[in-house]
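The complex appears here minus one protein chain, its other protein chains still in place.
Then we have chain A:
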Amino acid sequence: MLPDHAKLLALLQDAGEVVGRKKWQKIVYISKKLQLPLQEKYTYHMYGPYSEELSMRTEELCSLGFVTEIKEAKAGYYQYRYQLTEEGDTFLQNMQLDWPRREAKKITSRLNEYSAKFLELVSTVLYFDELPKEDVKEKVHKLKKSQNYSDEDMEEAWQLIDSLK
């Protein structure tokens, strides 16, 4: 248990504040695909790669008081805002984690600048990264019809991935 929880705290600390559960899900997935040592298991869902393990672990961190979750009402849905608490910071220090701080900071601060919708695209592209580019495009168009991603959006996603590798 504990080291995996601590890694999420470290990632959140590097990201600063994360607004939105979907964004948090995608940031963790993309960071994992970019070789940060995260363990959460992902499977593909309606909105791209999703980890139930991450959802539970985040809830656990909130219930332990290591992360704050602020719920905000939006039109038709709720949005959640996550931040590390002082206790979370103390716990992280106690754990003496072997964490690639510099790379993590570079990845998370950059990802945090983008919208959840764009990160959904980036994570979906990464999910199919064993396929040739043209097949990935086809997959995205088929699976993400309602999101209307353009070819330019996909090129931007690949550029972002390349710049973070």
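Definition applied: a contact is a pair of C-beta atoms (placed from the backbone, for glycine too) under 8 Å apart; a residue touches a chain by one contact, two chains touch by 3 or more; residues count from 1.
Everything below uses one rule, namely that contacts and distances are computed from a predicted model.
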{"item": "Per UniProt record, name of the chain withheld from view [\"M56 family metallopeptidase\", \"NitT/TauT family transport system permease protein\", \"HD domain-containing protein\" or \"CO/xanthine dehydrogenase Mo-binding subunit\"]", "value": "\"HD domain-containing protein\""}
{"item": "Residue numbers in chain A that touch the chain omitted from display", "value": "1-2, 5, 20-22, 25, 41, 43-47, 50, 52-53, 55-57, 59-60, 63-66, 74, 77-80, 87, 90-91, 94, 116, 120, 128, 139, 142-143"}
